[in-house]
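Encoded as structure tokens, here's the structure I'll be asking about.
Here's a slice of the assembly, chains where they normally sit.
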Amino acid sequence: MTDLFWPGDERAGSLMSDAALLEAMARVESVWLDALVDRALAPESARADLTGLVTAGDVEAIARDAESGGNPVIPLVTLLRSRAGGEAARWLHRGLTSQDVLDTALVLTLCDVLSRVLDELRSQVIALTILAERHVWTPMVGRTLTQHAVPTTFGTVVSTWLDGVIDAAELVVDARTLLPAQLGGAVGTLAATAELATLHGLADPDGVTAETALTAGRALGLRVHRPWHTARVPLTRAADALVTCTDAWGHVAGDVATLSRTEIGELAELSGGGRGGSSTMPHKQNPVLSVLVRRAALAAPGLGATMHTASATAGDQRPDGPWHAEWATLRTLGRRAVVAGSQTTELLQGLRVDTARMAATLEASAHDVLAERRGVADLLGDGHDSDPDPTTYTGMTGDIVAGAVERARTFLEENA
Amino acid sequence: MTDLFWPGDERAGSLMSDAALLEAMARVESVWLDALVDRALAPESARADLTGLVTAGDVEAIARDAESGGNPVIPLVTLLRSRAGGEAARWLHRGLTSQDVLDTALVLTLCDVLSRVLDELRSQVIALTILAERHVWTPMVGRTLTQHAVPTTFGTVVSTWLDGVIDAAELVVDARTLLPAQLGGAVGTLAATAELATLHGLADPDGVTAETALTAGRALGLRVHRPWHTARVPLTRAADALVTCTDAWGHVAGDVATLSRTEIGELAELSGGGRGGSSTMPHKQNPVLSVLVRRAALAAPGLGATMHTASATAGDQRPDGPWHAEWATLRTLGRRAVVAGSQTTELLQGLRVDTARMAATLEASAHDVLAERRGVADLLGDGHDSDPDPTTYTGMTGDIVAGAVERARTFLEENA
């Protein structure tokens, strides 16, 4: 996929693409049909691999026909029935409702997004660990409210980035783990499935129904919880985790953009291959990855808010609009997170650190940025250095970097 | 275009599609080159129709190459140069910057969206006028905070919808009228163009430069204002107008959805052709257009907020991320507005009004909903009707509907 309006979109490949959703929906139908047969609710003759019955070429027709009923499951089922024929046609989708298929497919594609985001986060943790350790004692000026404040080290700055990235990663891990299949039937009671069990004369129809859902969930690699047709926390939790990722990346990108300013020049993105060039100014070397990551960070919170508004207004046993607002919102958020994550990884792996410039800037502000230190010395009645060395006023830098790196190691081990 | 995640998306056709943006960008480059030649800043031999040099087939390559510089103009210019050859290749894009081309192309495609939205708004005003006049005296119960309150008429309800729609339409008209071309050069001074005029030895280089911009703007059918690289009101005003449209449509759709509830049944969407059907419940007739319109109304405010955040953080002479966040946000907002507008038109044109059910519901609540009237009578010491007729307690209904219809007529005349 490409998107002229969102340069870099192809980094997300086919994640949450139309074709990916279609494939996931077909997989849900197929797995459910299997489960019906496995639990003796449908005859063996109904077994069929439905996933092979649709292809990306079907997207257009299904999308067009989706409007009539408000979702793409209805035309998908029609298409699957016409292609499967026979007993499979009669039995597929029995017990399910459109929302089951769409929500579960959404969860499957979202799971792929979260996994890919987690890959990027791991790569970033590694890149940041290297930077933090390398620059643990690289002095630079600390800036607050845009002004030189007191000295710090680049390692300390990187440690803060690292904590933000791991904080976000922990939310992604939780969100992915908790993603459930949606298997509830028309209003969340699985009544049709239970009815099948009853009509088949099976002992313990409820037990058989529960087993059917578990079987399907297991085949999809998803948790099976109670139906959550109108309790949308699984999706808002994932959305919040993704927005927290773009926050963390936006934080890094904003610092890189600032420190890359012509007048500051302490950091630079890796150039080459035309990266960062201008259409009319050949001398320019724009921090283009930072710019594109910041873009995503500015656009994500509004998408997260929409997911919450949808959750807060979900009503009845299937919402009349809020549910429909979630799909594309989540897709946009998911793909953009992958793109921004990939760009952040590349940014960090190629980051050029001008330690000499950092040192020179600090030295030029040496008197000012040691004002706090003089205040402390005054407090104890000590004299001041006549020739102050700002690089020695960096406090707990060593411990801070060591602590952050230790946390990074633990995170990487636990999420290998 | 189709979008499995946003059923109905094809209603927006190619509006603000990748291909439409590419075509608009090529048009901007072409018109500017023409203007350079027209004002004797470029040689006659440089004249070329650049729009024919790119096609939808180029979208993918340009989109892919757009990431490197952060926007699609850089690869577009490269491509145009390679295909135009000769003097055109040397002269095209001279005086412009990427932001000029992208912003102006965005404005052109947005203009098409606003025009299409205005078409829908006009159709809605007509449909609503018909409904308001037909049902000026159709009594129904008025509801506040979900409870029966006092009587009203369906014509009064429709008048409120109508006012909301015209209020929104007036904002769309303003926003479209005020959309300016962006023609400023690298930092908004048009320095390269003025330099060309100077080097050519033209008298009044500034005047020639201004004329060049005016010529180009006129050819594009756009207002020419000063460069607005970081003053983004033209775009937020358009975005706010679009969100106000989805608000107005969401208001209508919400009322239709409520009044279509099985227990209320006073309104229904036109069915037929599978519209509103269910995958498992053949008796259902869902208000699917209302549902899809509500979806858009819930998702739009977050997009509008992003446009404002981008505007508020636009810095320097070209923003480092906020600008890039606008493009896709505006595209999504624009296309969804067209889809929702089209669905609202269809909804209103096919709306089925069950006046008998309205009357019956009102009659059943007659005693309660006349409590206010009794209070007024008590105040004057009058007795009460023993057999109250709630249909006679509808106040200014006649004037309200007449006023709304009069406003609609004026609007339609002024925006024919």
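Letters A and B name the chains as they come in the text, with residue numbers starting at 1 for each one.
As a working rule, a residue touches a chain if its C-beta (ideal position, glycine included) is under 8 Å from a C-beta of that chain, and two chains touch if they have at least 3 such contacts.
Only a predicted model underlies this, so the values are computations on that prediction, with no experimental measurement involved.
A.B. asks: 2 identical chains shown; how many in the complete assembly?
C.D. replies: Full complex, one repeated sequence, 4 copies overall.
Just so we're on the same page, only the chains that are shown with their structure count from here on.
A.B. asks: Centroid of chain A to centroid of chain B, CA atoms only: how many Å?
C.D. replies: 30
A.B. asks: Would you tell me which residues of chain B are touching chain A in their complex?
C.D. replies: On the chain B side, the touching residues are 2-10, 18, 21-22, 59-60, 62-64, 66-74, 77, 93, 96-98, 186, 192, 253, 257, 273-281, 286-288, 290-299, 301-303, 305-306, 309-310, 313, 320-322, 324-325, 327-329, 331-332.
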